[in-house]
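With one protein chain withheld, the remaining protein chains of the complex are depicted in position.
And then chain A:
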Amino acid sequence: MHAEETSHVQVQPADKKKIQKIWKTAGILALITILEFIIAFTIPLEMATLRIAIFVAMTIVKAFYIVSEFMHLKYETKSLIWSIIIPLIFVVWMLIAFLYEGTAIFDVRYLN
């Protein structure tokens, strides 16, 4: 009975190109993670600003690949893409405001 109900379902053959693209994206993500490791142990911890800049840039690249390819956002309509991206401006503002606040607390604690 179960088989009868589902036997009419047409299984389409796998699209090789699509699957190749998925593995390519996975490869890029793995490669960036490995690079992050190499950087974590080659650039000395004393060069904090350079390290942070590289790590942030790599994280954004990784996030781009996950969101655009894996979550398929790149292939949605323009209006949907912007509806998701634009509100993230608030995150940028929060980051600036809170880091500013944190340094101000540091100054009050240790520099007076």
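The rule is simple: a contact is a pair of C-beta atoms (placed from the backbone, for glycine too) under 8 Å apart; a residue touches a chain by one contact, two chains touch by 3 or more; residues count from 1.
FYI, contacts and distances are computed from a predicted model.
Novice: Leaving aside the chains you can see, what is the UniProt protein name of the one that's missing? Options: "Type 1 periplasmic binding fold superfamily protein", "Regulatory protease", "Cytochrome c oxidase subunit 3" or "Inner membrane transport permease YbhS".
Specialist: UniProt protein name of the non-displayed chain: "Cytochrome c oxidase subunit 3".
Novice: Determine and list the chain A residues touching the chain excluded from the picture.
Specialist: Residues touching the hidden chain, for chain A, are 2, 5-6, 9-15, 18-19, 22-23, 26, 29-30, 33, 36-37, 40-41, 44-46, 48, 51-52, 55-56, 58-59, 62-63, 66-67, 69-71, 76-77, 79-80, 83-84, 87-88, 90-91, 94-95, 98-99, 101-103, 105-106, 109-110.
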